[in-house]
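A single protein chain has been removed from this complex, and every other one stays in its place.
Chain naming follows the written order as A and B, and within any one chain the residues start at number 1.
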Amino acid sequence: MFKTCLENVRSNVPLIHNITNYVTVNDVANIILACGASPIMADDEAEAADITSVCNGLNINIGTLNHNTIPSMIIAGKKSNELNHPIILDPVGVGASALRNNTANKLLNEIKFDVIRGNISEIKFLSTGIGSGKGVDAGIADTVTEENLDEIIASLKKFSKITGSIIAVTGAIDLVANEKQCYVIRNGRPEMGKITGTGCQLSGMTAAFICANKDNMLEATAASICMMGLAGEIAWSNMNNYDGNSTYRNRIIDAIYNMTGEMLEEGAKYEIR
Amino acid sequence: MFKTCLENVRSNVPLIHNITNYVTVNDVANIILACGASPIMADDEAEAADITSVCNGLNINIGTLNHNTIPSMIIAGKKSNELNHPIILDPVGVGASALRNNTANKLLNEIKFDVIRGNISEIKFLSTGIGSGKGVDAGIADTVTEENLDEIIASLKKFSKITGSIIAVTGAIDLVANEKQCYVIRNGRPEMGKITGTGCQLSGMTAAFICANKDNMLEATAASICMMGLAGEIAWSNMNNYDGNSTYRNRIIDAIYNMTGEMLEEGAKYEIR
Partner (left out) sequence: MFKTCLENVRSNVPLIHNITNYVTVNDVANIILACGASPIMADDEAEAADITSVCNGLNINIGTLNHNTIPSMIIAGKKSNELNHPIILDPVGVGASALRNNTANKLLNEIKFDVIRGNISEIKFLSTGIGSGKGVDAGIADTVTEENLDEIIASLKKFSKITGSIIAVTGAIDLVANEKQCYVIRNGRPEMGKITGTGCQLSGMTAAFICANKDNMLEATAASICMMGLAGEIAWSNMNNYDGNSTYRNRIIDAIYNMTGEMLEEGAKYEIR
């Protein structure tokens, strides 16, 4: 149950090591606190392994990656694998530069991720593209619609089988797949796209969920994604007529802070295919 | 018309490459989204040219520059010039350190900027100072007042002629000059100075405006600056008695989000000299 997944975050208070971009890092830290977990940000090569070792899980986000943080991502990822800590990858903007493509490829080759979360374009790029034998040649379209849903789900299951990772795609319809099952989630609001970093925030929160629910990561990932969408709906209902995207950002994190297991259970809109 | 300038941003949705400081970067991203455009932040040398190439324009801000980001600014700037993408420079804190002075000088020498936006001290420093033959010896005072207005306008026109850039000075009175004309803008509130980064935000938004109005950059820059000041006025009118600078920051971005072309047209207070 999603309720249990959230309650496990709140009772376990997992400590999440984040190597993430500097654009949305403050919101990532605050949403991790809001859901009941605890964040540490540390990205120097010299401390990446130490910090990961005192944490319960790792969130790698390539949003503003650079030559200093890439080695830290590799070191922290390998150490987390060694310690059996859950790891999530957010391949922000993969496809937009050779540096992002090569880094994503290197990360996928050297680290085993429990979850990979991105938008459909990023996941499509990873699954059809880069180097190695990891590509799948499924024709994933650039928007998830009711029409192409089954086809995309099949591709995600295939990509999950190849990588061994849960694949989460967020957008108008959210999808969370392993090789056998796929949650199809219909929470959220289109206005969430007018806030910078709702995706980064979601990846940080999902790291907390999988750490607190290690034996049930597929459901935990789906619970986290439902919770973000539901928070977007609740926050929107609290908006005044002169509020805009900056206040909406605050209200979403606030809604996560105030969300109970019961609210999540009742508000989650999903099916499993 | 300012209305048209804003509507062009909303219909074209320009993608803006920002190499900016980490202090105000989140607000810059959110204001770019609020006005109807889309932001990308990327500052590693290895991807600067790639990212600029997939964008429509470039915003360079030297607020927390360092030896890693300076080469990226040069690469992205040159590539943007090559691609004929609009570029804005925000010379934050120029005059406060040799590093900032030398970097600003290098940027002005190697890159052609469409707009340079700063406070009067920064623009004065650039126009009277650094190296090369670019300095003008106009006596720009450190505050723009009704008394020295015409003298300052003359200096800005001269500096615009030398650089080939639109010169925007923001403060109690805002000025936007090319070599022939100068918009004198009287929107805004003094309390905006108690928020970190309203200038950085304005530069990001102005990048969006000039990208969506490439044939009319002087008016587009003036429209952006009026819109920021007007948003400051609207936001202030929505403040409660226990609100302060943090809420004011959110309300200004919210006001940009909710601003229509009609509101901008009606609320803009300017003359052309």
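Basically, contacts are C-beta pairs under 8 Å (C-beta built on N, C-alpha and C of every residue); 3 or more make two chains touch, one makes a residue touch a chain.
Not measured: the values here are computed from a predicted model.
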item	value
Touching residue (missing chain; options B:Pro14, B:Gly63, B:Gly118 or B:Gly188)	B:Gly63
Contact with the hidden chain (one of A:Cys5, A:Ala34, A:Ile153 or A:Ala207)	A:Ala34
Residue numbers in chain B that touch the chain omitted from display	21-24, 26-27, 63-68, 93, 96-100, 194-197, 242-247, 249-250
Absent chain, residues of chain A that touch it	22, 25-27, 29-30, 33-34, 39-47, 50-51, 54, 68, 234, 238, 249-258
